[in-house]
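Let me give you the structure first, and then I'll get to my questions.
Note that one protein chain of the assembly has been removed; the remaining protein chains are unaltered in position.
Chain IDs A and B follow the sequence of writing; residue 1 opens each chain.
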Amino acid sequence: MSGFANALASAAVVVTVAAVVALWRRRLRSILLALVVQGVGLGAVATLLAVHERDAGLVVVAALVLGVKAVLIPALLARVASASPDARESDPLVNVPASLVIAGLLTLVAFVAARPIVAIVGGPSGRLVPLGLATVLIGFFMMVARRRALSQIVGLLLVDNGVALTAFLVTSGVPVIVELGSSLDILFGVVVLRVLFARLSAIGVRDLDQLASLHD
Amino acid sequence: MVFALFAAPLVAGLVALAAPWRRAVAWLGALAAGIVLALGIALAARVEASGPLNDGVLRVDALGAFMVIVIGAVSVLATVRSVSYLTDDVASGHSTRRHAARYSMLVQAFIATMLLAVVANNVGVLWVAIEATTVVTTFLVGHHRTPSALEASWKYIIICSVGIAIAFLGTVLVYLAGVHAHLASPLDLTTLVAHAGQLNAPVVRVAFTLLVLGYGTKAGLVPLFSWLPDAHGQAPAPVSALMSGVLLSVALSAILRLRVVAVGALGPTFPRVLVLVIGLATLVVAASMLLVQRDLKRMLAYSTMENMGIMTVAGAVGGPLALSGVLLHVLGHGLVKGVLFLDAGEVLRLEGTTRLGALGGLLARRPAVGGLFALGLAGLVGLPPFSLFLSELTMLRAEADAGLWWIAGDVLAVLAVVVAAMFAHARTMLLGPSDASTTSPVSFVVPLGLALGAAVWIGLVAWPLAHLIALAARVVA
Partner (left out) sequence: MNATRLVAGALQLALVVLGGPLLLGLMRRVRSRLEGRDGPRITQPWRDLVKLATKQRVRPTESSWIFGLAPLVVVATAGAVAVLAPLATLAPPLANSTDFVAVIFTLLVGSVVLALAALDTGTAFGGMGASRALTIGALVEPALLVAVLALSLPLHSTNLVAIVADGARHAPVLVGPSHLLALGSFVVVILAESGRLPVDNPSTHLELTMIFEALILEYSGPDLALVTLGESMRLVIWLGLFANLAAPWGVAASGAGGFALGAAVLVAKVAVLGVAVTVFEVTTAKLRLFRLPELLAGGFILAVFGVVTGAVMR
């Protein structure tokens, strides 16, 4: 296997394994660290593809991804975490070992679901598409299996990163304008979530179970 | 010319951001919405006369122009009412001038992002625009900053972000299919429609499913709809009117446009079955939730879901007739539902609650508010002479024409349940004795009355929109 393929696979694996680590760890700080690592892995995937395809636009995208996903977004969330340094996911809805086993099963599901895509992409990147989908599924799972509002944001970001990884792998990234728009949207989305989180904290809401006043 | 659309909301939004909030700022927002409506009409005239307008990644075809008109019309209604809404809010100390200014700015941003979504001719830009509507409306939903409002906005942004992430995955796969087919510009909607036959079918199948699920989240379709009643229930009335009246339809129009690509690549069966199942499920869920509602605004929210379900089913059936019905319904529903939500806002302001049981005797107590509500409700359930009667009839006729009798039957049965439920709720709320009777200000009665009048006008004469709707329906038929 070529060095490029090996490096690309390593970077993609970092993204997926970081998602698993986010599911594994309870301390919000460790979870945020996993998010940073995931952002770096994503940036590495973009950079590798940019170098391999000699695509200047993709270099811009890679820098953007690194800046937004590995630095800006974690920094925004880290300020929340530093307000309560010992914050941890103390009592998740699905306990950690079961979550990890489910993550493994979701990965298998991703392999099956990715078949038609793998078939037409091909090449060193096509084979890695299941890892992107697995990250998406793990993110979804984290959103439903964790109680903390911040964990839910992290789950959402895992989904976004998984989609971004899939995008890079299947098409070497969507055109720069779309990537720019989507990165900005996600950044604003996190800002909005962060403000909402602060407002919720101000009225004493930490766990999502406490959000149960609206129902039929 | 296409970019000019965004100028008015942009200017009004920037003014709201920069200048200290005054009544005039809110009026400026209404003026901007009026300009959008006027431009929409002008664009429609151009498109009818000389075909679609292209401008980079933007393109105004008949459907785009029609949607701009719908956005403009409902926005005018909502922004005009926002003036007195904000004035009352500031006067009563519920919100500060800064909050009012932020509200005015975000409403303009909201209008601008919806406009972008309907004139985007690029699947990626379309996605960016629809995602942006979520980001700008979150704070509008949570404007009141009560725990319930914050809860609603949290659910809103989280669930919609999930949906939109799914849609992005779908968009990426569409791009993949386009690249794989060696299209010159693989994200361009026109190109995709023209070369749909060359796209890889299995990939398009996955992509279309993801896109329907993703944009369906914003359109209030099953399965990710649970944000909808909460957000509509908690948002300020003009925002609920905008979301219910146009935002959901904008997302639906995106699905309709993408459906054309899917039909081209996969043949009619798969897209029809997928959209039909989702539409029918939405209808059933909404109707059963309507039966047990106790809250006015949530009842209206579920009614919106039910209407989206009707339109989705008709969209799945396809064909010019069904799509004409859908588009006519989008406009009529937008106006009528806008009126009803604004009316509900007035009810909340005057009565302090939207619990149906606590509102008994509304018609006697506040004849204008109650009367407008009764009229709006008559329009909503599709009584003639409102345009919703015509559009529902058209959609049912198209379903029957397509040989899908059982679907028309299902829809009719659900509609009967809905009408019964709504009338029962309305009776609880409107009828009953009351000792005092107060009048309502002209600034409340006139805009709402005009909007209802417009819905009747379209239903009776259809001029000047008939030709435009026929053209627009052909775009996505």
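Rule of thumb we're sticking to: a contact is a pair of C-beta atoms (placed from the backbone, for glycine too) under 8 Å apart; a residue touches a chain by one contact, two chains touch by 3 or more.
These numbers were taken from a predicted model, which means no experiment stands behind them.
Of the chains on view, those touched by the hidden chain across the whole complex are A. Note on the undisplayed chain: of the listed residues A:Val40, A:Ala81 or A:Ala103, the one touching it is A:Ala103. The chain omitted from view is touched by exactly one of A:Pro130, A:Gly162 or A:Gly181, namely A:Pro130.
Only one of A:Val17, A:Val59 or A:Ile120 touches the absent chain when the whole complex is considered: A:Val17. Interface residues of subunit A facing the missing partner chain: 1, 3, 5-6, 9-10, 13-14, 16-17, 20, 24, 26, 96-97, 100-101, 103-104, 107, 111, 127-128, 130-131, 134.
What we mean here is this: only the chains that are shown with their structure count from here on.
Interface residues of subunit B, counted against subunit A in their complex, comprise 57, 122, 124-125, 127-128, 131-132, 134-135, 138-139, 142, 145, 147-148, 150-155, 157-158, 161-162, 165, 168-169, 171-173, 175-176, 179-180, 187, 200, 202-203, 205-206, 229-230, 233-234, 289, 292-293, 298.
Those residues of subunit A that touch subunit B in the shared complex are 113, 116-117, 119-121, 136, 140, 143, 149, 152, 156, 159-160, 163, 166-167, 170-171, 174-175, 177-178, 181-182, 185, 188-189, 192-193, 195-196, 199-200, 203, 205, 211, 213-214, 216.
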